[in-house]
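== subunit A ==
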Amino acid sequence: MNSMMSIGNLHVRFATPFGSLEAVRSVDLEIPAGASVGIVGESGSGKTVACRAAMGLLSGSNVQRDGTVVFDGKELTAMTREEVRNEFGTGMAMIFQDPMTALNPVRRIGTQLSESLRLRLGMDKKAALARSAELLSLVRIPDPEAMLKKFPYQLSGGMRQRVMIAIAISCNPKLLFADEPTTALDVTVQAQILQLLSELRRDLKMSMVLITHDLGVVANHTDFVAVMYAGEVVEQATTAELFANMKMPYTQALLNSIPNIEMKSGERLQVIEGRLPNPVDRPKGCGFVTRCSYAQQKCHDEHPPLLDAGNGHLYRCWYPLGHTIARKP
Partner candidate 1 sequence: MKHLFRGGRRKVAAVMAVALVASLSQVAPSSAAEKPKSGGTLNVGIFDSFPGYCMADNLANSALMAGRTIYETWVEQRADGKIVPYVLEKVENSADFKQWKLTVRDGVQFHDGTPVNGDALVTSIQSGRGALTLLGRAPSPGTAGGFNANIVDVVKVATNTVQVNLYRPQVDFLETLYASGRNFVRAPSQILGGAKCSTTPIGTGPFKLVSTKLNELVVAKNPNYWREDANGTRLPYLDGITFTFLVETASRVSGLKSKSLDIAMFTSAGEVKQIKDLQKNKNLTTILSAEEYYPSIWMNHRIAPFNNKNARVAVSFAIDRADFVKVRQRNFVAPATSIVGPNNVMYNEKGFRQYDLGKAKEAVAAYKAETGKDLEFSFPYTAGSTESLANATQIQKYMTAAGIKMNLLPLTTAEIIQRAFPQQFQAMALLLMEGTGTAFIAPFVISDTSGGNQTHILRRTPLAVLYGILNLSAFSDTTSEELIWQAKATANAQARAKVYKRATEVLQSEARMTTISYLKYALAYRSNVKGVGELGLVNGGDRKLMTNFGIDYTGVWKTGK
Partner candidate 2 sequence: MRGSFWVKRLAQLLITVFGVTFGCSLLVQLLPVSPAEILLPVGSPEERDLLTKEIGLDRGPIGYYAKWLGEFVTGDFGDIYYSGGTEEVSGRLATALPRSLLLMIYTQIVALSIAIPLGVWSAYRVGRRADKVISNTLFTMSSIPNFAIALVLVLIVGVRLQWLPTLDYQPFSAGPWEHAKHMIMPVLSLSVGLVASYTRLLRADMIATLREDYITMAASKGLSDRRVLWRHAFRPSSVTLFTSAALNMGGLIGGAIVVETIFATYGVGFEVFAAISGRQYIALQSMVAIICIFYVLFNLTIDVIAGYVDPRTRDRRINA
């Protein structure tokens, strides 16, 4: 299986008035061609930042990115902004969490959709609009011609997300990042969107990275899973292996916290008791230690390395699930 994207030792640091903040620490990730990889973690675990950093979408004077990202045989981290930009749309594309904020409120759907067609694929205006309508019907939007003339605020959340998917796939990308594509949507719509994404991935032969906090979503729609916590990958395996042989207490905690159906869209999940560690002033031991019911003294003192449990199953824990030492009640 050849690699679509390979991320090596990725670090992302933000300079803030409070000091340097390391949002992503030494992340290694392999995205095989044609596969669907899930990245799971709480809000603030660094999954979105890691993906945006991998794509090269983070900019600003306060961002520092280290490590290597190889996409489709090309080393993105060694390329100029211009060269990376040429990979966007046709190579990589992204779907954002909140379709409310990710569509430009002042531009018509047609303009936003046809823009990349015209600029990236060199279509003329008419052809681009015709193709836009096709794309809209591809994502199952009824009456696509009328939709082209609308503004985002005139659409429902599900419709917006479909529009965004249409934009993302418009230039036939090889790799699609879907950053919590369903979090902001109603539960009923969530399933439809995920179904649509899976079908599109199959039909268009894309690789996909599905970022989510919902292990349930991962189980149904991905081939590989990486669990992130406090900027690090803490567990990584094929989806089947992970659910069969869970190693991390954190992953288990995630699994136990199923999103509440009554929860309002956009609201942050506080799925596990306690808080993420302060990213500026990290504890020297395991980041999960204050919230882990299995924590030992060693967890406080030493940072666990990434260990291999076989079958490509990696985890970062001194006392993984199934370990035999005595646990606290």
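How were these candidates chosen? In short, all candidates are chains of the complex that A comes from, given by their letters.
Everything that follows uses one rule, which is that contacts are C-beta pairs under 8 Å (C-beta built on N, C-alpha and C of every residue); 3 or more make two chains touch, one makes a residue touch a chain; residues count from 1.
Treat the numbers as computed from the prediction; the structure is a model and nothing was measured.
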- prompt: subunit A is shown by itself; which of 1 or 2 touches it in the complex?
  reply: 2
- prompt: In the complex of these two chains, what residues of subunit A are touching candidate 2?
  reply: 52, 55, 57, 59-62, 81, 85-90, 92-94, 96-98, 101-107, 115-116, 119-120, 151, 153, 164, 167-168, 171
